[in-house]
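With one protein chain held back, the other chains of the complex are shown just where they sit.
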Amino acid sequence: MKRKRTIFAALVIIFLAIIGFTFSQKSSAKADSRIKIVFWHEMTGPGQVQLNKFVKEFNDSQNKYVVVPQFEGNYNEAVQKILNTHGTSTSPALFQSMDISTSQIYNSGYTTPVQKFIDKEGYDTSKISAVARAFYSKNGTQLSMPFNTSQPVLYYNATLLKKYGITPPPVNPSYSDITRVATELYQKSGKKVKGLSVEIYGWLFEQFLANGGESLANNEDGHSGVPTSVNFSGTVATKTMKWLQENIKSGAFMNFGAGSSASANEMAAFLSGKLGMFLQSSADISQLTAGTKDKLGITYYPHADGQKSNGVSIGGASLWISNDKSSEVQQGAWNFIKFLMNAKNQATWQVATGYLALNKDSQDEPVLKKLYKSQPEAKVPGQQLRRTKPNNTNSGIFMQGLIQERTLTQTAMEQIYNGSNIKNSLVEAQKAMNSYITSDNLANKVNQK
Amino acid sequence: METQAKNPNFNIASKKKKSAELSLGYNPYAKDKLYAVLFLGPSLLILALFVFYPMLRTIYLSFFLTNNLGKPTVFVGLKNYFALFSSNAYINSLIATLVYVIAVSIFTIAIGLVLAQAATKKVAGINFFRTIFSATMGVSVSVAAIFWLFIFNPSVGLLSQLFTALNLTPINWLTEPGWAMTAIVISTVWMNLGFTFLIFFGALQSVPYTLYEAAQIEGVSKSYQFFHITLPMISPTIFFVSIITLIESFKSFGLIDLMTAGGPNNATNLLVYRIYQDAFLNGNYGLASTESVILAVIIALFTFIQFKVLEKRVTY
């Protein structure tokens, strides 16, 4: 009996201790009286690590706000979650959303444009990359703040070109420059090394048009009004597709297909020296330098022969402030955005992730200078970004249904890569997209004129 | 109550119960009903909430255009249905799905049966092979996808290295339409084999060995034994497996998403994957609902046909 009592007493003590511990935990959490800023993001890998460091730094410097980061899976899933939770207690105060969802988020009316805070505080936006800003603005209003930003570039394996005695492409190459290098590489390697790969990826298709100064959607790519039709089969598109198709047929270019497996295969081939050049996001740079001992070369996005490059737009995501939170909370979210955009943090961000530093002053930061010293080629994407003057064809497409656009252009590219008639494939995709736009605009009650 | 009245014994019993009811003031049938509600209630509620409501909602949404928040805004009647059936891309998906489903079902059953038959042989180390044959049961789709992506990789993959070693032109497995479908079918069949093998193996074990002895004494050849004893004896199992495989392959998603994402040129854009794309990538819930309804009808139709045709051939 006595023994039983002792055991019982011990259990009661343990139980009480656990309760006490939980309470003390809770009360310590309650002790943090700072205002919570829930921040939804979709960063993985080094991006997530660096982002969490920023959050910690910001919180440590604050006695008014505390940012609570929450990872929300991939971009597509996040968009649906943001739209579906708006107005509930779980919705975020600040969220990251991908480039092509811009129009959709804007049209939802669920956000406060960051322009409101810019105007209120007289924030100097001229420090922030104009091309990047242009992508996320509408009629001169900054809707969201560009955050993780990349540009498409051309990577080449400098060591491999040297081995076969091939002159590398110029920093601003034309299609024929690339054809030359690719063909030489393919022939001199005894057809063992492929010259170039352009992944079947709608983003790259859009960039070819942007660099050629050709609108993809009407109403100036949606910057002057809601698009009602698209043009996939213009001169630039046709010319580019012809270039790709011919070289794939000759064997100098490689087709890795579409989807995540395509980019993984492309990367694997490049790193193992079986592919000489490829077009991809500038954010791949850290992965490429880590993956091979070969010297990496980077050029601007190639442009069609006989015309100047108009410059490419960006990819990545931006930061939005929800309008279902109090103005105090919104202010806190804006403060955090400002913190992320300062010169030092942007420089750190580029070094850690390969995404471009958007603050012009970042170029003078020691961390970035150190990177350029060890990897001079890492300068190239930033240079491409800064030299581009934003206009209506290189500032992204302000249109809903861009995912559908990418699916359809990718299908067209697949057909073309496999030898189909270029015009037919592009026109077919264009028709499908136009009918999609018509019903989408109808469903969203957009006036069509 | 009518049938109860016909049974004199029951009548007496119920009369007795009625008198008890009067005296005690409680109704035994009411109590039964209460129990029925209590027992069935929770599952009915769950079914209603998670099965019937989404089903009806899907049918409802299929008559609408939805805006970018997923709300139905414009009633279009059967227009979504007409749009799909007049779209080449959708018809191609439909054909691709049929090709895929039929190829997967046939190969899964044929190879599963061959492996199971081989595993019934009593030879040294057979347990090792039995384990290997059933091993894909424990492999998740993502792991399988990584495994097959490595095999099909055009530059460093196992197959391309093999082809190069044999002086053959490597095949671009995942980027050429015909081969991509082949690659997906191969991977799916491989994934299915573990389960199919186990089921068939069990079925073969339950065939009485005296049937084979009887045949052996009559001098019946091995192949005649297989086709005239084994197959008819396990025909109920084959029927079961074929229905399961068919329905499962109609619903295939993971491998497609991870290996080809519907490409190249929509060659592997099966109906389920198209629904996913339309709903969760394009935010086109109305159209996606229409596609879901059509897919459900197709699966129901196939299952019905299978029951009608195969049931006749399931011989006992």
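Observations
As written, the chain order gives the labels A and B, with residue 1 at the start of each chain.
Here, a residue touches a chain if its C-beta (ideal position, glycine included) is under 8 Å from a C-beta of that chain, and two chains touch if they have at least 3 such contacts.
Quick note on the criterion: contacts and distances are computed from a predicted model.
Matching "Carrier domain-containing protein", "Thiolase family protein", "Sarcosine oxidase subunit gamma" or "ABC transporter ATP-binding protein" against the UniProt entry of the left-out chain gives the name "ABC transporter ATP-binding protein". The shown chains contacted by the absent chain are B, with contact judged over the whole complex. Touch with the chain that is not drawn comes from one residue among B:118, B:159 or B:229, which is B:229. The omitted chain makes contact with just one of the residues B:164, B:205 or B:221: B:221.
Mapped onto chain B, the interface with the missing chain covers residues 208, 210-211, 213-221, 224, 228-229, 232-233, 235, 315-316.
The criterion applied here is as follows: only the chains that are shown with their structure count from here on.
In this assembly, the C-alpha centroid of chain A lies 38 Å from the C-alpha centroid of chain B. Contacts from chain B toward chain A in the complex involve residues 65-70, 73-74, 83, 87-89, 149, 153-156, 172, 174-177, 180, 258-266, 277, 280-284, 286. Within the complex formed with chain B, the chain A residues making contact are 76-77, 79-80, 83-84, 104, 107-108, 200, 254-262, 264-265, 268-269, 272, 274-275, 400-401, 403-404, 407, 410-411, 414-415, 417-418, 428, 432, 435-436, 439-440, 442-445.
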